[in-house]
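Just one protein chain is left out here, and the rest sit where they should.
For clarity, chains are labelled A, B and C in written order, and residue numbers in each chain start from 1.
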Amino acid sequence: MTLVALGVALIVLAGLAAAALARRPAVGETLFRVLFGAGCVAGVMPALGVLAGATVPDVRLAPTTPFGPWVFGLDPLSAVFLLAVLSVGAACAFYGLAYLAHERGHRAVGAAHLLLAVLVAALAVVVVARAALPLLIAWEGMAVASYLLVVLEHDRPAVRRAGMIYVVVTHAGTLLLFTLFAIWAGGASDLSFGALAAHPPFSAGRGGIILAVALVAFGLKAGVVPFHFWLPEAHAAAPAHVSALMSGVVIKMGIYGLLRTVVLFGAPPPWWGWVVLALGACSGVLGVVWALAQHDIKRLLAFHSVENIGIILLGIGAGALGVAYGHPLIAVLGFAGAALHTLNHALFKSLLFLGAGSVIHATGTREIDRLGGLGRHMPATAATFLVGSAAIVGLPPLNGFVSEWVVYQSLLRGASAGGAVQLAGLAAVVLALIGGLALACFVKVVGVLFLGTPRHALATDPREAAPAMIRPLVGLAAACVVIGLVPIAVVPPALRVGSLVAGLPSAAAGFQADAAAGPATVFTVALALSLLVAWALYAAIGSGRRPSETATWGCGYATPTPRMAYTASSFAAPLLGVFRAVSGVRTDRTAHAFATHAIDPVLDGLLLPAWRGARTAASWLRQVRHGGLSRYLLLVGAAVVASLLYLLAAGRNP
Amino acid sequence: MRLLVLCAIPLVTALAVLGLPAFRGRRVPVALLVVVAAAHLALVASLWAAPAAPALGGWLAVDPLGLTVLTLTSVLFLVTVVYIIGHVRHDPPRSGRVFAGSLLAFLAAASVVALAHHLAMLWVGMEATTLSVAPLVFLRRDRRSLEATWKYLVVSSVGIALALLGTFFLASAQGDVGRPLLLPDLLAHARELHPAWLRAAFLFLLVGFGTKMGLAPMHTWKPDTYGEAPSLVSGLMAGALTSCAFLGVARVTEVVVAAGLGSFAQPVLITFGLLSLAVAATFIIGQGDVKRLLAYSSVEHMGLLVLGLGLGGVGAYGSMLHLINNGLAKGWVFLVTGNVVLASGSATAAGNRGLVRTLPVSATLLVLGLFAVTGSPPFGLFLSEFTILRAAIDGGHAWIAAMMLVTLAVIFVGMAALVLGVALGEAAPGAVAVRESPWLVAGPIALAAIVLMLGVYIPGPLHDVLTRAAVALGGRGP
Amino acid sequence: MRGAAQIVLLLVVLSDLAVLGTSRLSSCIRGIAAQGLLLGLLPLLIAPQLSVHAVGLALGTVIVKAVVLPWFLAWAIREAAVRREIEPLVGFIASQLLGALAVALAFAIASRLPLPAMPQPLLVPVSLATLIIGFIVLTTRRKALVQVVGYLILENGIYLFGLTQTESVPFLIELGVLLDVFVGVFIMGIVVFHINREFDSLDSTRLTELTD
Partner (left out) sequence: MSGAGLIALGILALVAPALPGIAGKTKSLLTGRRGPPVLQPYADLRKLLRKRAVYSRTTTWVFRAGPVAMLVTLVVAALLVPLDGRAAPVRFSGDLVAFAGLLALGRFALVLAGLDTGSSFEGLGASREVTIATFAEPTLFLCFIALVLATGDLSLSGMLGTPLAAAWPRAGASLSLVGISLFVLLLAENSRVPVDDPATHLELTMIHEVMVLDHGGPDLALILYGGALKLALFGVLVVSVFVPRAGFAGPAALALLFAGLGVVAVGVGVVESVMARLRLARVPQLLVGAAALALFATILQVG
């Protein structure tokens, strides 16, 4: 724990250094790099140790506030999230240094770095907190810091709007957390997790309310459909490295909350598992369908976060059902898959957001349909983005495949288990559908951004991003590949997390599933090798005879022009046609133009109208106050009369 | 003895300032103000260190409730006075004599209220606070401030008159014993009080002092007054004056609880609390003036105070803690708003945008203040509101908790919309960054620091005092 | 003595109604002055035997409520030099009916109140009636100055009720209360004066600039 504390301190220190020395960026940012890196290393080491099976004693601070002592601890569950926080956090922080470099002078860049450091530190504290108060404080710290980062470019109205929605939602989530702990603790004065976990068995009603509140509160943070509406707004508005951190890690705190709730609550009732599974299915499918409909690269990626949260929820749901119906193997695999996919998604989603950031940085536009052929200009960015795309689609031999494989196993075992839980098997089909749609979407993105020809002539020839911006990409991509190549190294720790959440002794993690990680590794390595070998052979043979070059065959058109290139919208059209009902796509048809845009059914369809209605109602109610003094006095008189009536009533029946 | 001095220092200086020819003219005797405020705070501190014997035959005495309010007032006053040092340089008041005199008079009256153990004396002090603030509200001497002053005077005078009636009811509740209205006696013989009279007394005192607190529906004067008074005065009112009024309510609640009529009082308190929350939420949506917004936020927090009182249990502790937090936070945001007004001449959304560019420090403090006032962790108000919420849920009042949550959420939306609206965005064309003098930001920063500390660390003595106060109010410590 | 007190109390009620009924500021002020005088007499009439307390209270009341404040208000009118008519939001007849209603209500309530043995049975109903009438004046009159008068009447009503509690509310406090009333009305008067200067009328219904 001391190492974690040291790490957090160093990270905050790094931020302070960057802010204090904003005048002299050279010094300040070097110091930032060093301190931040050191902090992450200090935090990662114990996390890895715990995942490898070591145990760390909790730290209890003497209570300085009501509601019991402040406790901090590091168990496998915390560790896997801490790992995601620090690794992705470091990548985003370093990328941010280069990304914001050109903003120096007309934006508070130093403050931005400080806020990012605070955000990472708060995230780290969230996952190690073991009492309600420190958790709530870190939670809000994370929310406020991320809000301020979202509105970094607050001179743009769209950004302010997104920030407003975000800050409101996150505050509502905090209020719900208050409620959660208040209901959970009842009259107890000690709100440390130990005390909460040792609760006397809840009545079905109270337990149900607790689980429901937890689901909403953490679902809001995680961006689960139908609480996703703030996510694409905020993640599209923020600077790239912030979006990466938010999409990669911040929303995962919702997942952490759900898993921690299961740990503390004990076996949840079946309905909860089913609800989580259903929400996961909806988030997964709708998320990716909405993503297909986007033209803005960052919104698109943000919607894919919704999709992946859905996949993670499928894992959690399967796990919960496994616990509820007494199938330990299903439970462990489900939770393990969820935890592992959380880490993986953190890696490749931040990779994709940072890559998108480089593209926007280089071309100055986020409109997919304006871009194309960037692979030739920015090879490194394109290659890493390709890796990230393959990973998020869940293709072997990359990390996305490994975690989805574990989730699939949990669901399929559910199918073969017998009993009510068999229905869970159908979720595997949903997962397959999600996978297919995701593949379609990322083929579209990669193809349209990096391959082919630009759809519109770009103002300037885009140049490859600075090395300082490429290095984080390479690092993240490498992580995706490594995890994908050696399931044997990552699955057992994941199973340790799973068995912790499932409430089983860690020894029980030595399941048959564990054995499967070995041959799976053989498979992934074999695949990787044969791909390399085949490519080498192909290159060797091809080098013999020089190919001739020509223009793309246009079926008669001599020279294909940019206008002839297939746009992303057209690419997605057939699939969206199938999902017409839910895609939220609106078409604007004019005499000589045809365009589509996507609206969010929840936000634009439901919430904003409701809010406008509330405003009108309020302004109508305000009329009461108009009119001068006598109106005021009459109100006082009314209060007197009312209390006199109450007095009489009380007098009658004392 | 110390208690007498505590009240006498500001009173005497106030009379001197108002009377002596030396203080005529516009100049504000800042040094004098600072000295008095510091001395006052020092004396209050000494009360924490060592309890003081009652004075005037028990009319003045210290108890947890009073000490809390007294400390809050004293701290807030000192901070405000320090702020004044910077403020008068930019816009000096018409008459420094009236300005300083009224401030000192207010401090004196507030001290009397906090220490009074004779309920009639409590009333006298309360009326004195009302009147001493009126000239401050009227400082600008224009139509709007005139209207504000008039409404404030009449409405709160009527309210305070009702409180006086309530006090007399309390006296009649004693029957013809003819004992003076000393708090200890009342508490000791609470059960012998005539219940009907006691109930009536409670209701009238609640409505009367509630008018001064600004509980809905008696809150109507509040937005007008806070909106027109100079920000530092509004801060003093929202922070200290309302706390004194709450003390009045708390006193009579003490008696009622001691008389075993808690079950009669609680529904009323809860009703006023929820009504205030609802009204605040309604009027905060789409509000366009930061100071009026803060006025309604003050209505909200007064509602929370009586709500906690009504819920009992840990709610009473929550109320006491919230009393401090709210007082300090209100002072903080109002003083910062004062800087905004100094810079742009108004506190409206129309007149301000992009403040982070023109007033970086103040705007940052304003945004932080938004989060503090709306009860976000780790600021102290989070702890107290969380405690009150727990009291509601633990007491099985699910719908109260639900209503509280909904209104808090709505209020946050309204406040965030306005505050962030003025803080963020491009600065108005031609607006240049203003140098913010340390005097103008030191106070708010200090208050912010305290509020922040109260969220993560409640000193032992304070915890004890709050717990004892809560017990006296029929509740318990957490 | 009791009879005298009774008469005085009835006169108080009459003065209330008079203020409600009059259409002229000056008579309105005269009414309030008269009422102050009556209130000044009461402590002497009620008190079992003449005590320093009673006398002091009487003196203070007369000075403040019968002499200083009316004079001050009259001064304010003169300075303001406004038209002498009162334009009520509610007509005179109507408001007098309201007043009568108030009196009836007051007596009804008072009869329900479980009062301790009282030297003066009329004291409580009259005080309540005065209180309510004061509130009526406050809410139904336009002129700020008349609203001040209304506040004074309300205060007088409470003062009357206070007379039932002379034992438990010591002399000092009584004086404090008086002082507060005095200062309060004084400040109100000043504000009224300024209102007149700003709006060249005492019409408080013009004070409706401040809205959300």
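Here are some notes:
Keep this in mind: a residue touches a chain if its C-beta (ideal position, glycine included) is under 8 Å from a C-beta of that chain, and two chains touch if they have at least 3 such contacts.
Owing to the predicted nature of the structure, the values given are computational and were not obtained by experimental measurement.
Taking the complete complex into account, the chain left out of view touches A. Of the listed positions A:Val109, A:Ile183, A:Leu575 or A:Ala650, the one in contact with the omitted chain in the full complex is A:Leu575. If you put the hidden chain back, the residue from A:Pro226, A:Gly425, A:Gly503 or A:Pro601 that touches it is A:Gly425. Considering the full assembly, A:Ala526 is the residue among A:Leu61, A:Ala526 or A:Ala595 that touches the omitted chain. Here the missing chain is touched by one residue of A:Val71, A:Leu215, A:Leu300 or A:Ala565, and it is A:Ala565. In the full complex, chain A touches the omitted chain through residues 372-373, 375-376, 390, 393-396, 401, 404-406, 408-409, 412-413, 415-416, 422, 425-426, 428-433, 435-437, 439-440, 443, 446-448, 451-453, 512-513, 515-516, 518-520, 522-523, 526-527, 530-531, 534-535, 538, 541-542, 545, 547-555, 560, 564-566, 570-575, 577-578.
Just so it is clear, only the chains that are shown with their structure count from here on.
The touch graph of the protein chains shown is complete.
Contact count check for A-B and B-C (C-beta pairs in contact): higher for A-B. Work out the mean CA point of chain A and of chain C, and you get 69 Å between them.
Chain A and chain B have Cα centroids lying 43 Å from one another. The mean-CA centres of chain B and chain C are about 31 angstrom from one another, to the nearest whole unit. Looking at chain B, residues 150-151, 154, 158, 196, 283 sit in touch with two or more other chains.
Within chain A, the positions touching two or more other chains are listed as 622, 625, 628-629, 633.
The part of chain B that touches chain A in the complex is made up of residues 150-151, 154-155, 158-159, 162, 195-196, 199-200, 203-204, 206-207, 210-211, 217-218, 220-221, 264, 267-268, 282-283, 285-286, 314, 317, 354, 356, 371, 374, 376-378, 382-383, 385-387, 389-390, 393-394, 401, 405, 408-410, 412-413, 416-417, 420-421, 424-426, 455-458, 463, 477-478.
Touching chain A in their complex are the following residues of chain C: 89, 135, 138-140, 147, 204-205, 207-208, 211-212.
Residues of chain A that touch chain B in their complex: 64-67, 133, 136-137, 139-141, 144, 151, 154-155, 157, 160, 163-164, 167-168, 171-172, 174-176, 178-179, 182-183, 185-187, 189, 611, 614-615, 618-619, 621-622, 625, 628-629, 631-633, 635-636, 638-640, 643-644, 646-647, 650-651, 654.
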